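Below is one structure, written out as structure tokens; comments come after it.
With one protein chain held back, the other chains of the complex are shown just where they sit.
Labels run A and B following the written order; every chain starts at residue 1.
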Amino acid sequence: MAGARRRKIALACLLGFLVLLPPVALAAGEPFYVSLFTRILITALAAASLNLILGFGGMVSFGHAAFVGIGGYVVGIAFVHASDGTLFLGLLPGTVSGFVVLPLAMIVAGLVALPIGAICLRTTGISFIMITLAFAQMLYYLMISLRRYNGQDGIAVWQRSELPWPIDLDDRMSFYYVALAVLLAFLYGTHRMVNSRFGRVLRAAKDNERRVRALGFHAYRYKLAAFVIAGAAAGLSGALLVNSTGFVGPSYLEWHRSGDLIVMVVLGGVGTLFGPVLGAGALMLLEEFIPELLNGLADGLGEHWKIFLGPILILIVLYARRGLMGLVDGSLGGSLLRRLRPEPPPGKPPRRRR
Amino acid sequence: MDPLLLIEQSLNGFQLGVMLFLMAAGLTLVFGVMDMINLAHGSFYMVGAYLTATFVGLFDSFLLAVVLAVPLAALVGVVVELVALRTLYGRDHLDQVLATFGLILFFNELVKIVWGPVPLRLTPPEFLAGQVELIPGAPYPAFRLAVIVVGIAVGAFLWYLIGRTRLGMLIRAGASNREMVTALGVDIARIFTAVFALGAGLAGLAGAMAGPILAVEVGMGEHILILTFVVIVIGGIGSVKGAFVGAVLVGMVDTFGRVLLPTTLKLFLDPSTADGVGASLASMAIYILMAAVLFFRPRGLFPAHG
Partner (left out) sequence: MTAPLLQAVGLTKRFGGLVANDAIDLGVSEGQVHAVIGPNGAGKTTLLAQLNGELKPDRGTIHFDGRDITALPTATRARLGLARSFQITSVFASFSAVDNVALAVQGQERHSFRFWRDASGDPALAEPAERALERVGLADRSHVPASALAHGQKRQLELAMALAMRPKLLLLDEPMAGMGVEESAAMVTLLAGLKAEVPILLVEHDMDAVFALADQITVLLHGRVIASGPPAEIRRNAEVREAYLGEDAAAGDG
């Protein structure tokens, strides 16, 4: 199919771009871009993890940033205790070893996602959205209340996680490729997962959960497993993000961040493998450059760029549901056409009475 | 516990509950009747507060300002419904989340442009500025007391509207069985708009009354929106009665959690640990309440759908 071919070419271009970016940017004397794209790749990991449950499992979680924040706090708290030599809860010493904190960030985020998912998944629809949001808010306030870790102000983490040679997160280029490798590994894992037996059940439950149950699957368990996996991956993203920004605070768990992640997934293309990567890139590049552009048009306009983002989101919802991946496939026009054409009313097919 | 403090905290909890009820009553109907999630409800609250602050500046009368601001907030709600949300009924919840998230971004920036980023101060009207001694020795701010009275009045009005009028009957029917309302030949689009206007007006009223208690600032609607969600989930989507019970529960648990938990914990822990743990637990109390309710009743205390 032409769409599939175009997609392959586009993805090859994207990969080539991502692999070549650091040496080119450094040669051009623009190291800032390496850091910016490192953050984009890390955020794309968070968006991709949300896409696993949102795009493939149909779970509209509005609290995903909380797991990013939990992962970040694992790194931050381990750092605090390492730097002042105290024990966490009087038991555990701190550390800056990447081999410890990165897996630990995943485990802790997954363990937090387990009870939250277990309660949230008892509900569906609007309730699910509201409850995931509420639990994320709970964790947000919890972090604010942690005076030992500077409450509202958060933790300045001035020592990056240590990993064995040749990996060195203090080196821009090295960090960038770590982020790229982690993202690609997660995407490959997602690809395997959605086509596996597990993934089939998950995708089918998105279509029609009732039918999945009638086929003999305890749909709840599959959704919960996906929720925990996504939470753990978000935790890893948070751990990397702290290393990239040198800071973790309650702002990581703000509900706007969860909203941004949803925007990235939808902007890129819900339920597509690379969509969240495109969405994360697009949103973060906009955030970075649009204000300057708008300021060029009128002074002070750039500060208020979100007044344009809002209506754009609404337009995307109305006319471009397949997101940037739809653009890649060249079917954006098609989906617009379909939207304009009246659809047959849903419901049961006409029954023949005799 | 000191009985006077108990009374004061009860009133504080009830007052927070009343505010939450004003927010939740309209929103739970929007959720229930239209099966639609609206994140922008907090924006009406914010708009209500800002409009009130502006009118107070213009006319120097708090009452007049509220009387003008509430219908205007309702009007903003109607415009939003007609322009943006109408197309979203029956769509994916994800679409609704995204579009109404877009609305929040839009309103927050709009308010920043119109009123600037600095929080506004809104003082209570003079006749409500002082304290009232309901019980001798227990002075209580008159304005907060007025908020409670207004909240109870609105509750009574809604009880009448929902329980005793034809519009209320249609709204109730819509919340429990949408097809039936359509089958009655009622123009459901107009009911949706009416419900939406009602919800936006109540949110605007809540915002107007919150102004003198909290600060009038960008994003003020979002904190209370999430609390409102907790209320709705506890009460059950689509139920005004549930919204009331949930709102008072959340108001009380939040208020008493903050007062009682640190002092209670001091009985078992050393003071600084107790303060820390107490503050953490208090900030989580209402969410723990929500989790507990959902564990036993996944659809809330008073689910409207049969």
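A few remarks follow.
Throughout what follows, contacts are C-beta pairs under 8 Å (C-beta built on N, C-alpha and C of every residue); 3 or more make two chains touch, one makes a residue touch a chain.
From a predicted model like this one, the values you see are computed outputs, not experimental measurements.
In terms of the touch definition stated at the top, the absent chain reaches A within the entire complex.
Of the candidate positions A:27, A:91 or A:214, contact with the unshown chain belongs to A:214.
Touch with the chain omitted from the figure is made, among A:198, A:247 or A:308, by A:198. Of A:100, A:225, A:282 or A:301, it is A:225 that touches the chain left out of the display. By the touch definition given at the top, subunit A reaches the unshown chain through residues 192-193, 195-201, 203-204, 207-208, 210-219, 222, 225, 347-354.
Rule of thumb we're sticking to: only the chains that are shown with their structure count from here on.
Subunit A and subunit B, compared by their mean Cα positions, are separated by 30 Å. Within the complex, the subunit A residues that touch subunit B are 54, 60, 62, 119, 122-123, 125-127, 129-131, 133-135, 137-138, 141-142, 144-148, 255, 259, 262-263, 266, 270, 304, 306-307, 309-314, 316-318, 321. Of all residues in subunit B, those touching subunit A in their complex are 31, 35-37, 84, 87-88, 91, 93-95, 97-99, 101-110, 112-113, 222, 226, 229-230, 232-233, 237, 276, 279-280, 282-284, 287-288, 290-291, 294-295, 298-300.
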